[in-house]
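Every protein chain but one is kept in place in this view of the complex.
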Amino acid sequence: MSYVDAGYAAALGTMLVYAVTLVVRRRRWERALKMSEPAAEPDGAPVRGEPS
Amino acid sequence: MWHDAVLVAGKDLRIEARSRVGLWQVVPFALLVLVLLAFAIGPDQASLRHAAPGIFWVALLFSTVLAIQRSVAIESGEGTRDGLRLSGIDPAGIFLGKAAAVGLQLLALQVVLWAGVTFLFDVQVHVVWLAVVASLLATVGLACAGVLYGALSAGLRVRDTLLPLLVLPVLAPILLAGSKAWEAALNGNASSGTQWLKVLVPFALIYLVVGVVVYGPLQEAA
Partner (left out) sequence: MTEQVIVPRRPRWLDVVGILGIVALGFTVWLGLWITPPDVVQGNLARLLYVHPAVATVALYWAGGVAAGGSLLYLWPRTRSFFWDRLAASAVEVGAVFSALTLVTGSLWGRPVWGVWWTWDARLTSTALLLLLEIGYLALRRVPADLDVRAKRCAVAALLVAVDVPIVHFSVDWWNTLHQGGTILDPGFDLHVHGIMLWTMGLSFVAFTLVFVWLLGVRYQVEVLQDAVGDQELEVSLSERWGEDADLVSVAGGRAPHGSGGAA
């Protein structure tokens, strides 16, 4: 792999990995926020699938 | 004793995994020491390459002090140490467990430091086994001596300034032997390197044994 390819791969790869981790973190905290607000669900049924 | 050691080591490592103080504070600190020493030595590539082994070990030593303080701080809360004493866990097991936890973290740190030194100072380890063995032996000594002196200074308010003062002179032989062994590993000179390994072995053994024996009475006294 040439230095150029490695450079592009590093840049794109890093940003992709970081973006994915951010989205995952966001989802995790959104779920946590929903969990910590039981009053918001009048029928008690969780909107998002799995229990934590 | 061994079972207790595993228990305590597991606890310390799990705390580290949750809080990640080692990752966020100790590792950047070690890299910072590398950069600062590079500032001090100046930009001449040859000087830096020559100093690289010493820089690795100095950075490691300073980071060890941080890691020890962290290890002691875990039990610095109100009554935690008393609780540990009263729990019936074998003090020798506590010592071994804490030393093992610190040792494992130091090993991980050394991998990062090794990469850092190789990258920043443009050196390459030619005799890998020599460097690895030196690191392993030294880590045993560093962890054992460190936890021991950490316990010595544990209850004291001046712990943060006293611990480095106490432990660094004790660790100086490791610094010397480790640097020389690494220098040999970088130069490809295995035979002179092995002489220095012979210094590291007794050091590791002494502090391991002393720690196991003395930790219990130390805890009673602290």
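Going in written order, the chains are labelled A and B, and every chain counts its residues from 1.
Following the convention adopted for this analysis, contacts are C-beta pairs under 8 Å (C-beta built on N, C-alpha and C of every residue); 3 or more make two chains touch, one makes a residue touch a chain.
Note that the coordinates shown come from a computational prediction; the quantities given were computed from them, not determined experimentally.
Considering the whole complex, the hidden chain is in touch with A, B. Annotation: of B:Val6, B:Leu32 or B:Leu107, B:Leu32 touches the absent chain (contact as defined above). Set against the missing chain, the residues B:Trp2, B:Trp24 or B:Trp129 yield one that touches it, B:Trp24.
Contact with the omitted chain, checked across B:Leu120, B:Leu136 or B:Leu218, is made by B:Leu120. In the full complex, chain A contacts the hidden chain through residues 2-4, 6-8, 10-12, 14-15, 18-19, 22-23, 25-26, 29-30, 32-33, 36. Touching residues on chain B toward the chain that is not drawn are 15, 18-21, 24-25, 28-29, 31-32, 35, 38-39, 43, 45, 48, 66, 70, 73-77, 119-122, 160-161.
Keep this in mind: only the chains that are shown with their structure count from here on.
Annotation: 36 Å between the Cα-based centres of chain A and chain B.
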